[in-house]
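Heads up, one of the protein chains got dropped from this complex, but the rest are sitting where they should.
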Amino acid sequence: MNGTTINITVDGTTLENVPVWIQPGQTQGSIGLALGYGRTEAGKVGNNVGVNANELLAPAVNYAEATVVASEVEHGFASVQLAHTMMGRKIVNEINLPTFLSGNAKEWNEKPTFESYKGPLSSFEANLWDDQDHETSHMWNMSIDLNSCTGCGACVVACSLENNVPVVGKDEVRRHRDMHWLRIDRYYSSDMTNEVAEEEGVGAIEKYAKMEVPSESPSVVFQPVMCQHCNHAPCETVCPVGATVHSREGLNHMAYNRCIGTRYCANNCPYKVRRFNWFNYQVNDKFTDVNPSQDDYGRMVLNPDVTVRARGVIEKCSLCIQRIQMGKLEAKKDGRQLTDGEFTTACAQACGSGAIVFGDVNNPKSEVSHLKQEERAYHLLEEVGTQPSIFYQTKVRNRA
Amino acid sequence: MGHTKHNPIVRALFNDDDIVLDAVKDLRSNGFSVNEVYSPFPIHGLDEAMGLKRTRLSTAAFFYGLVGLFFASWLTYYTMIVDWPQNIGGKPNAYWFVNMPSFVPIMFELTVFFAAHLMCWSYFAVNGLYPGAKAQNPDPRTTDDHFLMEVELEGDEAALTAKLQELGALEISKLEE
Partner (left out) sequence: MHYESPVRNPLILGDKSYSDITNDIAKPVESKAPRSWWIAFSIAFVMFLWGVGCILYTIGTGIGVWGLNKTIDWAWDITNFVWWVGIGHAGTLISAVLLLFRQKWRMAINRSAEAMTIFSVIQAGLFPLIHMGRIWMAYWVMPIPNQYGTLWVNFNSPLLWDVFAISTYLTVSTVFWYVGLIPDFAMIRDRAINPIQKHIYKLLSFGWGGKAKHWQRFEEVSLVLAGLATPLVLSVHTIVSMDFATSVIPGWHTTIFPPYFVAGAIFSGFAMVQTLLLIVRKIFKMEDYINIEHIEMMNIVIMVTGSIVGVAYITELFIAWYSGVEYEQYAFLNRATGPYWWAYWAMMSCNVFSPQFMWSKKLRTNLVFTFIISIVVNIGMWFERFVIIVTSLHRDYLPSSWSMFSPTFVDIGIFIGTIGFFFVLFLLYARTFPVIAQAELKTILKSSGENFKKHHDEHGAH
């Protein structure tokens, strides 16, 4: 993703080739330039990132005249997300407070139904076959409350550290090859919606083209997305060697040592949560500056409970299976049942607002099983029929 | 089938397929045994004229195909249902029959594979064909545009020779036993 740069001149001092990021919601005619970048003594991660805005400041001056001129230099931005609106799709279910209080969840949280000779069926009922048993032992589920999520990113950091997710560097991110198991999708609202298009009689091509453009003053939603551990996983069926299968406890397993890297599973995932190891990040010198696991000192950062994946295999969120297994073993050693909250995933643990709740939905006392009964609960892309184990809580906005 | 007869063989060379075919019909109706005809291409109606029985290779292919189908069914049954059934995409695997639609491509391909390959091995075996085998045709012209007929000689050689010449043979020779 490429962008333009500008030259900013204040009182004779010019900052050259300042990269310009067009931010929806930024007031027209204004620029925001953060202090603290452009460092030269900050070490590998901080050096030469951005520009040093301090150069434009004169001491004890609150305002000054500045000139902004477009520069010819292009800047290569690295962004993990390139499309910014929901395109009229029900991805983040969002309603206003009065709607929520009106009490008709069947309308504001409509679940997809499928017509059949037995009448309308839900996505979980519309089945060609009898499902496998997920009621006997644990059934791990996760609730993500879109109201509490502020998009801070702590969960992403925690997940990457817990699971030895490779850092790939700016060049690879620009090629859209980040390795994040958990990502936070951020969507801006658009002025064009399906309702507006119908009212104004806008044709489909124009409608979709306009839907790609965020509003001038948009509202924003954040949605953490990780492997949904689908009970009818599209990825599992297509792996030729059976490297990804379903566990009795509802987890989608990824057997790295069986994976031969055909990437069919990644293609078939509608949530696009699977990540492929494109290079040998531990050895390839392209990554020496960014990946810690290239020398013994850097390798001390790694979590010894989690495998470091080889080149050519797929990886994805495992719902911190290492923690689940540890928890189960500890309980087994003690000869007792597992209690809710005894262990949790790294993302749930790091979340400051308690948006992410992990637990056993077969345990009637668990927090997650109560959350599953909430009228705000819904599944992402439920109409695809994947039967995910992760569910979200509808975002309720405090406005009329 | 071993021939207990040790009749000498008379070879006659022709240069036209229609003439050979008529010759075979004529000779056989006069009681001669036409043992073999070497030709550069299959002559339509020749096997009937020579009294050759239908080949059973196609029947064999059918049974080989059934072997393939059975093998594929057993393979998918044993690996996916009995030995290590796994929960793959939630698909049922309690019985082979419920998972069988997924296995149809495998079953079809293995049926064709077994039918085709086993039939071809059988074909090579019964024809005595293998890499480096000695050429079965005594006259190399029979892969170009000539036809060689082998007739069993029972009785007067000169009469047979005359008959063959009358029927259009260009060269006649006798193979001693």
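Going in written order, the chains are labelled A and B, and every chain counts its residues from 1.
One rule holds in what follows: contacts are C-beta pairs under 8 Å (C-beta built on N, C-alpha and C of every residue); 3 or more make two chains touch, one makes a residue touch a chain.
Remember, it's a predicted structure, so these values are computed and weren't measured experimentally.
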Exercise. Which chains here touch the chain that is missing from view?
Worked result: A, B
For this session: Out of A:37, A:77, A:124 or A:264, point to the residue that touches the absent chain in the complete complex.
Result: A:264
Problem set entry | Touching residue (missing chain; options B:10, B:61 or B:167) | B:61
Exercise. Considering the whole complex, which of A:8, A:56 or A:86 touches the chain not shown?
Worked result: A:86
Seminar exercise, completed: Missing-chain contact, candidates A:276, A:343 or A:378, resolves to A:276
Exercise. For subunit A, which residues lie in contact with the unshown chain of the complex?
Worked result: 81-89, 91, 172, 175-178, 183, 185-187, 204-205, 208-209, 223, 225, 234, 237-242, 258-264, 266-268, 270-272, 274-280, 284, 310-314, 381, 384, 386
Exercise. At which residues does subunit B meet the chain that is not included here?
Worked result: 17-18, 36-44, 46-47, 50, 52, 55, 57-58, 61, 75-76, 79-80, 83-84, 88-89, 91, 99, 102-103, 105-106, 108-110, 112-113, 115-117, 119-120, 123-124, 126-138, 140-145
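Keep in mind that, in the parts below, only the chains that are shown with their structure count from here on.
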For this session: State, to the nearest whole Å, the distance from the C-alpha centre of subunit A to the C-alpha centre of subunit B.
Result: 65
Exercise. Which residues, counting only subunit A, touch subunit B once they are in their complex?
Worked result: 129-132, 231-237, 242, 245-248, 387
Problem set entry | Contacting residues of subunit B [partner subunit A, same complex] | 86-92, 94, 98
